[in-house]
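Quick one: structure below, then a few questions.
Only one protein chain is missing; all other protein chains are in place.
Every chain is named by a letter (A, B and C) in the order it is written, and numbering of its residues begins at 1.
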Amino acid sequence: MKNTFGNQLTITLFGESHGSAIGAVLDGLAPGITVDEERIRHQLALRRPVGSISTPRQEADEFQILSGVFEGKTTGTPLCIVIPNTSQKSSDYKASYGKARPGHADYTGFVKYNGFEDYRGGGHFSGRITAALVAAAAIILPALEQKGIYIGTHLQSCAGVADRAFADINKDIAKLNQSLFPVLQEDAAAAMRAEIEKAAADGDSVGGVLETAVIGLPAGLGEPWFDSMESLLAHGIFAVPAVKGVSFGKGFALSSLRGSEANGSLRYEDGKVVDEANTNGGILGGITNGMPVLINTAIKPTPSIFKQQQTIDFIKEENAELELKGRHDPCIAHRARVVIDSICALTVADVLTGRFGTDYLTMAK
Amino acid sequence: MKNTFGNQLTITLFGESHGSAIGAVLDGLAPGITVDEERIRHQLALRRPVGSISTPRQEADEFQILSGVFEGKTTGTPLCIVIPNTSQKSSDYKASYGKARPGHADYTGFVKYNGFEDYRGGGHFSGRITAALVAAAAIILPALEQKGIYIGTHLQSCAGVADRAFADINKDIAKLNQSLFPVLQEDAAAAMRAEIEKAAADGDSVGGVLETAVIGLPAGLGEPWFDSMESLLAHGIFAVPAVKGVSFGKGFALSSLRGSEANGSLRYEDGKVVDEANTNGGILGGITNGMPVLINTAIKPTPSIFKQQQTIDFIKEENAELELKGRHDPCIAHRARVVIDSICALTVADVLTGRFGTDYLTMAK
Amino acid sequence: MKNTFGNQLTITLFGESHGSAIGAVLDGLAPGITVDEERIRHQLALRRPVGSISTPRQEADEFQILSGVFEGKTTGTPLCIVIPNTSQKSSDYKASYGKARPGHADYTGFVKYNGFEDYRGGGHFSGRITAALVAAAAIILPALEQKGIYIGTHLQSCAGVADRAFADINKDIAKLNQSLFPVLQEDAAAAMRAEIEKAAADGDSVGGVLETAVIGLPAGLGEPWFDSMESLLAHGIFAVPAVKGVSFGKGFALSSLRGSEANGSLRYEDGKVVDEANTNGGILGGITNGMPVLINTAIKPTPSIFKQQQTIDFIKEENAELELKGRHDPCIAHRARVVIDSICALTVADVLTGRFGTDYLTMAK
Partner (left out) sequence: MKNTFGNQLTITLFGESHGSAIGAVLDGLAPGITVDEERIRHQLALRRPVGSISTPRQEADEFQILSGVFEGKTTGTPLCIVIPNTSQKSSDYKASYGKARPGHADYTGFVKYNGFEDYRGGGHFSGRITAALVAAAAIILPALEQKGIYIGTHLQSCAGVADRAFADINKDIAKLNQSLFPVLQEDAAAAMRAEIEKAAADGDSVGGVLETAVIGLPAGLGEPWFDSMESLLAHGIFAVPAVKGVSFGKGFALSSLRGSEANGSLRYEDGKVVDEANTNGGILGGITNGMPVLINTAIKPTPSIFKQQQTIDFIKEENAELELKGRHDPCIAHRARVVIDSICALTVADVLTGRFGTDYLTMAK
């Protein structure tokens, strides 16, 4: 389905970095979700560049909801949200077209679209499009939260610096969702920022690993085979630019444990089923077990760097050298955080809608 | 779509471990693919238990093709392949029903299916069902290979022992696909087997990480957003039981590199575009660039171990202890290898069909 | 999705007329539906040839359920039902291959499948495959009926003879579902049979129009645009061989009325909303209004006739003459009736599952 994701609740993305607007259509929303425009703005703010460790390109991200909302609530019909592009500088792109930026989709996009792609600023491949994803997901967050479902992500590691693990997850999520630089431990945050600035000073960039927690999901969600919760979440997360790895619970580290260490153990606690170690990250056999769903996402270093690079010119069909100019992020892992939250929100809202019906996420009148 | 995967070429899986049969329906196959029953048997043999490091349960895996093949070739209509179950021992399961095996889907399946699940031997969650997946994929492998597309997987690491990296990938793949224990380096293979046997002697189990290469794919496959090649491949791979992590190229390790190390560099070599480092595993912006697609898959240790474990009885709703008996694998990572190959084959065949049309994979008359 | 139909509850069909078996996979079934094998046999019997007005080919229609049922109830996992073919006479087909039977899919199938199609007895195009559809749908009928939803179809007209309209729909449906020749008015039934036999004596065939009623559906099902109830039902019904028209309520006749005649009028009656004229057949804006859903289906005359016909030989690429031999139905409209009931049952079960969640059709333990 290309640019559409979901089964019962779908999101369709459109737009290019330097086109007139980007946007998203949500379809299959429960009627009666209160649309909180302040929340949309807040979520968009979490995605925007952060001072010295981000690109100086600033977009106002003024959104317009074109359909699907009436008197402040979702109607249940498709909701189209649009964000005009305002800060494009398109003039330079024509001259450099053909020189593939290493680590970017310039060459692959050229082959896929037979040379008809909008190459300005990454076109449809641009991280800019995630603003529409974030805005759309912000509409369903309050509906999830009324069901006790909360989502938060921190920078588990960045440029070799590690954050502490989730502890009191509820509080950690609350704190992260108010924080522009999503790190749980303050000295880790400072060390990460320092490393990002150092890389920026070198004309280079860094990556990071995000850890996401989704709490409050009921047990029994997902499918045993192709729509396992892991399959659905990974499908969505790998759509986010720069993601190169996704794992659940202890992830790759599980592979080097023995079964007796990896299994965890179940017990009833106040009538609830608990697996304290939660090594499997809340999913067994593709299906939630009621524990927090824990997801690790590997974000590669921003491919836009200011060093000279060897590459090709696919128009001239010859080898070439490239030195980028312009506005680029030395790290996008912290900005990607709210995008991962958003795609997780869309995924679980879709699964809940499929399991419990189209009215499940409606809110009290 | 629950138990169906793919857009233009779909696979639907059915069956339970102790039901009468398991099977798969392939739909959207090109007409005119020569069905190689010997190849199907070969692929199934790669999945079957291997001597002392696997379960003693042996299934003949005699398959029957019920439809979609005429005079030895695919017709283009749905192909149903069925594998009868013959080696079930179902009698014991009733007594232990309710005691959730840690690391298994017993409890999550119970919640999802409201107690109507076939609990014998894992039911529909059983790794047994992957035999149908492997058999189905074996039908399209020759069609991919005539296009120059080959797929192979090795045990990159197992129980703390590492294999060498892919070197001459063509030859490595050829060797792996003839090998019951898919390790490139012989001493590594011996050391892994020793570790697996040691774990088995302890009544315990181990996991591993698989590395898969898909070579010969044209550039330009995949979509920028939700159907990125990573999204599609990860969706399929995470459907395989025991998979807890998927990454591409250098994967999680990319996150701790700087951009200048992670980007790689493009050049023309004999008219072909080459990225020697291939850090991104053949995919940029969700789209293939013509380099080998490299995938890492984390397989957790088999959850069935012979140690006493704390758990719950979800029927009696009380805490319980559990000590498994019966036939279990101390490691399934080597057996999972052909399952990963199979799901990759199905995924790329689907994408090729979407890109080039329904006749693309047909074979010469 | 080619041979798969449905969104939340899907059916996948496979098989060829002269292959080893035909079958279907149902996915997305609620767990806990009691599988009534007697009912399956009953529904299959309604589809089987009827004495002198049908083909002498008799199939035992012995079905096997391979998966998805445990202790007599659906598990919620994919249910595969298979019906072996037993009465094939394949030898003659090779000789006549290439001579396209007018009104059949011989030529179109040849072009679509590039000559790889199983041409014996219509192959995958054969009406025989509908037996699998009927068997699969029979599994969900009891689940619909416990919710008060009943489906029945009569031959509204056949060979120029008209049946009476539905009157007391509940009773009419009950009667039809016990009747091999589904006509409400006895003298009409006799006259139709006479016409069919007359056509058969002429080596010719006749068609008919079916009228289907689905009663007991709640208001509010369906979507305003592409998944309107009419869209979904018509999609399924037009998949049935020989169907060339589908309409709802007064259908084509509505087009020649004035709005004041066509609109009907709403009123509350014992707290229920009623539209007595029900000109729109229970669907407005694509969504059910709680009145019986009324569907008309045009079935063309069986294309297999025993008269000499002009046609082409698409292998020799020349004009040809054709005179069919063998076993053929002079009318299939009465046999198609249970196929239409079945596809309607699958469609409404799918829509109900999407609206109310995956457990909606479960039955009491």
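FYI, contacts are C-beta pairs under 8 Å (C-beta built on N, C-alpha and C of every residue); 3 or more make two chains touch, one makes a residue touch a chain.
Computed from a prediction, not measured in an experiment: that's the story for all the values here.
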Query raised in the report: Who does the absent chain touch among those shown?
Result: A, B, C
Report summary line: Of C:E38, C:D168, C:D270 or C:E318, the residue that touches the missing chain is C:E318
Requested in this report: Looking beyond the chains shown, say which of C:A143, C:A298 or C:V348 touches the absent one.
Outcome: C:A298
Query - Touch with the omitted chain, as defined above, among C:N289, C:S342 or C:T358 - result: C:N289
Query raised in the report: Taking the full complex into account, what residues of subunit B touch the chain not shown?
Result: 7-8, 77, 224, 354-358, 360
Report task. Mind listing the subunit C residues that contact the chain we can't see here? Result -> 1-5, 7, 13, 100, 102-105, 107-109, 111-112, 124-125, 129, 157, 159-160, 199, 202, 204-209, 219-228, 230-232, 234-236, 238-239, 241, 243-252, 254-268, 273, 275, 280-281, 283-289, 296, 298-305, 307, 309-312, 314, 317-319, 333
Query raised in the report: Tell me, which residues in subunit A touch the chain that this view leaves out?
Result: 1-4, 10, 12-16, 19-23, 25, 27-28, 31-32, 64, 66-68, 70, 73-80, 82, 112-118, 123-124, 359, 362, 365
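In this text, only the chains that are shown with their structure count from here on.
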Requested in this report: Specify, for the interface formed by the sequence copies subunit A and subunit B, whether it is same or different in terms of residue numbers shared by both sides, with half as the dividing line.
Outcome: same
Requested in this report: Let me have the rounded angstrom distance from the C-alpha centre of subunit B over to the C-alpha centre of subunit C, please.
Outcome: 38
Query raised in the report: In whole angstrom, what separates the CA-based centres of subunit A and subunit B?
Result: 27
Report summary line: In subunit C, the residues touching two or more other chains are 77
